[in-house]
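A single protein chain has been removed from this complex, and every other one stays in its place.
As written, the chains take the letters A, B and C, and residue 1 is the first residue of each chain.
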């Protein structure tokens, strides 16, 4: 009874991603004993672990969009980093009214945010159109915005970094009033919740999986594959837009060249570390979220261990390979085989 | 009219920062049609291989001059040889190139990053001395630029040499902030958690990193500034935003890195057109701006450099 | 070991998570015999074969090949091939992006100086195809071939390899009688050359036509091994099903008298065509009527129904559904008008492999209801349970991914999917392909019952006999053209055959 319960837990889909996250975190306890210390400092929560959760927010938001896109189209959207920059640029440029640096809003923040999200939705729609309607392979279709996106963002900001030095603008990336919890965390949680609820309360999740597994069959049972794929790209675009706004709020500026730089790769990695198959089909949203936190935990850990930024990728690569190897079916089978052999040996011994 | 216009091919690194944009703008406005030039501009998107291609393209277009702002210092022998064979003078701007034969380029215009670092550290020495902290134990943090970039190499060198030369100075941490505000902030946060209470000086290798570092420092409940008990922040580039922070005292010293290379290059081309000799190396003038007037001049390698106290008028009067 | 045995499997057991697919099964194959492996859907036939060829590992038992006293263990199909075992699997396993010739020869291409000799390969393929009467150019892409042709190509590939054991897992499911006859000629020839052949099929006539011996499995257990001549058909059925069953009973007559008078048309198609595949046709399908579409392989039966359903958009013509003009641009439009379509290519167009049985059953209904009206978990479970029971789907649970069901059971799930949408007009394209006789009869009965309740049904099958048992009317197709209709009173084996072949009579 107890054993079967244990087995049930270990065979659950999210088991390994969670174990990996915990393993990465435990690594810290040995190297940096105060890693889990959380204190209140300057009126806000303070500690490495808070940093991990805070810094991972954009990645979590992106990973959600990436999961949906991956599930429906069996490919990845590599333009999300650039779309973040576009959204940030649009938002800040409207707020600054074209100036390089402002101390108060030139236009309403609501208009700016809506425009930014519209711009990112448009980017998503462009990707979606290429992928769903023209049947262009996702990675290639999104390669177009991947290269153009930052160009567009620079065009919007005239190649400058636009600063919005207004306290309320810093809230999305900082703190709201006296709340000790960094705001990005709320953004991440709320986004996850909303998407989760949409999937739960509509049949979208099932549709996405069906389209991703067998597009032909999905069409014959009455699903509009084109529309569903398109939709996932739009969602992914909007989420990238939200992430872009959060990221730009952190630095209260639109840095077209650097916002979301290389984040697309981390987002894809998060999806994979969450136990999702990059070829599409069944997916686990929560898995990707765990994957995103794992990646950030790893980065923060390595910083805490004083690993140089330029050497960090080497360690990241090694840990990633270890994690995906542990999660691979072949490895699991191998372990199962070892166990079986052991039990056979025991039985044989008894005879 | 076509005969007396001078065609200039300009291969630019990219548009990776404000500084670069100002640099491009300076070139474009200098080599305009009104001034009698035809500028062929190429953006290499931070890739050296694109620059090699662009220069070969310029050679085929038979431009009169090639201006090159190299992505890297290395790897130019072959293509510069091709330009030389084709009889086209090459003027290097910004970063230096490392070639086996000096005659491959005609002149160089740019900044001396190592000197920038040396100047900044010399100022720090003088500043601490003036504050009566010359013999105190001073703990420094270096937030480096993108590893491998010329500016990072030069400025880190200046930093390292100075720390080496002072027995009472220690480097607590040296991490790359990749020249961005976000990374600068992230790295600073991590450093503060390890040794926040001990930090005296943060040496940021550009303004963007400084903004991030300042945010991180303030969020952790420390104060930035030049007084004892505060964390002193130094920076480079003197962008508009950077000088604004200098004025408010958050950045105590900002060392200039001048992007306005256009007029200098034009001077050289005019001399060449007139058949005159030109200097092989031309440094652009670079100033230093401090939040206060504790130190007004410093000395590096027997040369004197003035330190300007920042005012709003200075900021308003600058072109970038 | 007996002298003339080529293959011996002893005490084979195999578990999948939650399912015991094989338990202590023995199987012996002699040299130069055709050995039928029989059993209901999910009995474990394919699993036994896959264990043999190294696709699946197994828990216990041993495999011996003639002339080798050591047990062999194939780790991969490649090893099996090296051991002289050549296999045609139940699901067609070919590469769609390669030409027919390459699919025939991949892994053993003819070479000249180390380089693949394409000319020779194409020539040899041409000859091979010709000898099997398959009319398809060797340089055609496989994906452009119909599923039947693909099945023939898979067979051609297997038989062309020099082998001691040839395994054919339901090779005839997509073939019509002519093709089957061609295959039998081939099988007999190989048998005479001393090859041992394992033959899996659900067509009992075929068993009695070519097989020497029969091994019957039921629920993963061995029932017994018999000489064909000692096992009459009724007994074979009884052994497979574990109970007496008459698969030849006249099921239609019970339903006959229930027919009402005036025909109510559900579908009226006029001049519908699809470029390149079918020429304009008219067809009317009435309420409560089962209409069969018959014709040779590739005559366009599938294309015809696909055009009606909107799976391929019709270029010309008009369609009236229940008397009202209808515009169908996509399958969803058709579904909303009460149509349902069970496609012939189960693997490519039917199952959604990684989804559970439950999800596969409810997906069509869900799509019809729309994204914002999701079925509750309870509704889903009930629907799934209902059809699992009704159609006797053998599955570990309703949450099992459909891909791990046996082929026949997958088909039942798809059928359940469409029945759940409660259609007025049901299109069944080869619904009984790969389905065991017991279930087949159940499905036929079900179709008639549904018709009685007023559903209009179009039934396509390569088995004329099956059509005769269910259809009240038949349309005959030839080369993408509807060439005639057979009324109730004209329905007979010979009549249909004649119409298909296209004599001058019609």
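Descriptive notes on the structure:
Keep in mind that, in the parts below, a contact is a pair of C-beta atoms (placed from the backbone, for glycine too) under 8 Å apart; a residue touches a chain by one contact, two chains touch by 3 or more.
The rule we apply is simple: contacts and distances are computed from a predicted model.
Set against the options "Sugar ABC transporter permease YjfF", "Multicomponent K+:H+ antiporter subunit D", "NADH-quinone oxidoreductase subunit J" or "Hydrogenase expression/formation protein HypD", the UniProt name belonging to the omitted chain is "Sugar ABC transporter permease YjfF". Of the chains displayed, those contacted by the omitted chain across the entire assembly are A, B, C. Considering the whole complex, the residue from B:5, B:61 or B:297 that touches the absent chain is B:61. Contact with the undisplayed chain is limited, among B:46, B:112, B:171 or B:266, to B:46. Although one chain is not drawn, the whole complex shows that of C:11, C:59 or C:144 it is C:144 that touches it. Contact between subunit C and the unshown chain involves residues 55, 76-78, 80-81, 87, 89, 93-99, 102-103, 106-107, 109, 111, 114-116, 118, 135-137, 139-141, 144, 157, 276. Across the interface with the omitted chain, subunit A contributes residues 74-76, 130, 134-141, 143-148, 150-155, 159, 265, 268-269, 272, 277-279, 308, 310-318, 320-321, 324-325, 328-331.
Take subunit B: the residues that touch the chain left off the picture are 9, 12, 14-15, 21, 24, 39-43, 45-50, 52-54, 56-57, 60-62, 71-78, 81, 86, 98-100, 146-150, 153.
Following the convention adopted for this analysis, only the chains that are shown with their structure count from here on.
Distances from each chain's CA mean to the overall CA mean are smallest for chain A.
As a whole-number value, the distance joining the C-alpha centres of subunit A and subunit C reads 44 Å.
Subunit B and subunit C, compared by their mean Cα positions, are separated by 73 Å. Note on chain placement: the centre of subunit A and the centre of subunit B lie 35 Å apart, centres being C-alpha means. Among the residues of subunit C, none is in touch with two or more other chains. The set of subunit A residues touching two or more other chains is empty. By the touch criterion stated above, subunit C contacts subunit A in their complex at residues 311, 330-332, 335, 341, 343, 348-355, 359, 363-364, 366-375, 417. Those residues of subunit A that touch subunit B in the complex are listed here as 34, 41-42, 44, 46-48, 51, 55, 100-101, 154, 159-161, 163, 174, 247, 250-251, 253, 255, 257-259, 261, 300, 303-304, 306, 308-310. Interface residues of subunit A, counted against subunit C in their complex, comprise 201-204, 206-207, 209-210, 213-214, 216-224, 281-282.
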